[in-house]
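Input: a single structure, listed below in structure tokens.
Heads up, one of the protein chains got dropped from this complex, but the rest are sitting where they should.
By letter and in written order, the chains are A and B; residue numbering begins at 1 in each of them.
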Amino acid sequence: MLERALYGSQRYFRWVLGLLILIGMGFGAYMIQLNKGLTITGMGRDVSWGFYIAQFTFLVGVAASAVMVVLPYYLHNVKVFGRITILGEFLAIAAVTMCLLFIIVDLGKPMRLLNVLLYPTPNSILFWDMVSLNGYLFLNIFIGWNVLEAERKGVHYPNWVKPLIYISIPWAVSIHTVTAFLYAGLPARHYWLTAIMAARFLASAFCSGPALLILLAYLVKKYTKFDPGQEAIDKLTNIVTYALLISVFFVGLEFFTAFYSQIPGHMHSLVYLFVGLEGHGKLVPFMWLFAILAVAALVLLLNPKTRRNEKTLKLACLFTFLSMWLEKGMGLVIAGFIPNPLEQVREYSPTIPELTIALGVWSTGAFILTILYKIATSVKEEVGEASH
Amino acid sequence: MESSRRDLLKLGGACALGLTTLPLVKAHAKSDLPKVMDNPDALKGKRWAMVVDAKKCWEKGKEGCKDCIDACHKIHNVPDIGNVKEEIKWIWNEKFQHVFPGMESPHMAHDYHEKPFMVFCNHCGNAPCVRVCPTQATFKRPDGITMMDFHRCIGCRYCMAGCPYGARSFNFRDPRAFIKTELNMTFPTRERGVVEKCSFCEERLAVGLLPACVEACKHGALVFGDLEDPNSPVRKLLAEHFTIRRKPELGTEPGVYYIV
Partner (left out) sequence: MKIYNGKPIIIGLIIFVGVALFPVFYNGGKASPPPEIKLDTPVIQQMTEKQCVLPKGEMRTGHMQVLNEWRTEVVRNGHRVYVAADGKQYNMSLQNECMKCHSNKSQFCDACHVYAGLQLGAVPYCWTCHIEPKEPKETK
């Protein structure tokens, strides 16, 4: 099936070429990092995780969100999702790959990466994260590929795929739960030390991921002859709406606990994020942008008129995705380190090389997604789902 | 013979999978080396700990005294990176409100606002850094020392997120160019990409010497000993003085006590 990625329009090849150039730039920047060390990033001894790990955390959510199409389709027989489960699964593959790449570029000694396998350490959540992410990647590759191939041949997918599909559902929940545990179990990081961290992660994942999926479905509809179907998009929209509401609610809960209890440690990071702490407030504009985008997205999604209008729906999805990216892919990870354990405020901002590497990883994800979607849509066009 | 490309790939995959068992087989076939032992002079303890006598440090030490820091950093080839962001430090000093956040009050004695407290790795009894490390590069020794294995560290910096005391430093760049003191030829440097911290001078204990900072402090403000030994100098001080530890509420069981 892979050969379908080799034939396409000029626009397709221009896009792929553009991505390859960005990947190349990212790779070049990574070579500099490999030579000079992580000093080329904005990270330091106080904010020791930055943009890379923040992207990783956000993308685990995007990957986990595939379950939002797989679960209704396989467990609740929601037929309209049948046409787009493959889009969800392939999105998960691209997202998990980006997650793994973001971990690798964050390592000080990437050549020792396999030490994690050589000396398995069950008491480390990072070990379990590695297990769950890789497992999820393989599950989605196996399932997506086999189901698509069966579809191409016009037969039912092999029986051994079915248990894998059922396993993939709790597995998707597990990848984001384990990722939340990375943070929620650290004794000295007040901002992360919250029992609803995993719930927050899942809620934000289930709005940002499906929001992206809706945007991708519209793109697929525009550029290929395959139509994912309006009904599926409507159902996804409902999911995004509920999940975004829950997400915003959860953020509100954090505010209540911190500010009603008035415990300084619990308030510091939130104060830093939204108004600035001890005169430092680099993230303040971003966090207000998050708040504005989230509210705007909610208004657009809750209003039936704007929800059913394609243009405003796309806007709402874009806002949802961006707001969650700001909250999780920027604020959450960085603010956990501010103030530091000695209650000093040392700020962080990513550097140009760091952003270039991150862009390279995102482009790699986009490249994988493009190739996989090209294959999927070609097969769908071939078997004539396009006419539905 | 009919065989498809797919079968060939499957066969190849199976072979590759078989190869992965090779290290296991090799590990089993490993020969026994002749035995190893400890240096007879080595200092042995069940739970090494430190008492920092802040009063002694302030009263007897000169203002700005850095004897303990200099001794430690020279012996361990600790670089002076020259900026706060990437600073590497095994032992340093901080003010009371940073060492014991939340315990300060606006009207406490002036000294406590201004004077330095020595801080370093607490060699916690229940160390979060050890708990989170994905490769056991940082691990607990039977004598209570939280040890770093620089050969194994992958530089993920999870331990830095886990440490409640900011005791860990990461080598963001090659540290060699920044070692401003004369190189100690008997101790290694570190390399780019690994985390480092105070080791209670385990390399000195192994040959019967006290930690370098303890030896360097002329005023006896740093006292080292075995917490499990009732006759050890630390136990005596703990019995005679009221001491506090950093963030005891986190359950990390720090092994560094402060007389304030």
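Just so we're on the same page, a contact is a pair of C-beta atoms (placed from the backbone, for glycine too) under 8 Å apart; a residue touches a chain by one contact, two chains touch by 3 or more.
For clarity, every value in this text was computed on a predicted model and none was experimentally measured.
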item	value
Chains shown that the absent chain touches, full complex	B
Among B:Met103, B:Met147 or B:Leu250, residue touching the chain not depicted	B:Met147
Options B:Gly13, B:Gly102 or B:Pro188, residue touching the unrepresented chain	B:Pro188
From B:Asp38, B:Glu63 or B:Glu249, residue that would touch the chain that is not displayed	B:Asp38
Residue ranges of subunit B at the interface with the undisplayed chain	30, 33-39, 42, 77, 139, 141-143, 147, 149-151, 174, 183, 185-192, 202, 206-207
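By our rule, only the chains that are shown with their structure count from here on.
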item	value
Centroid distance [mean C-alpha coordinates] between subunit B and subunit A, Å	35
For the subunit A and subunit B complex, residues of the former touching the latter	36-39, 41, 43-46, 48-49, 103, 106-110, 112-113, 115-116, 118-119, 121, 123-127, 130, 182, 185-189, 264-265, 336-337, 340-344, 346
Subunit A-touching residues of subunit B, taken from the complex the two chains share	84-88, 94, 97-99, 101-102, 128, 131-137, 152-158, 160-166, 168-174, 192-195, 247, 250-252
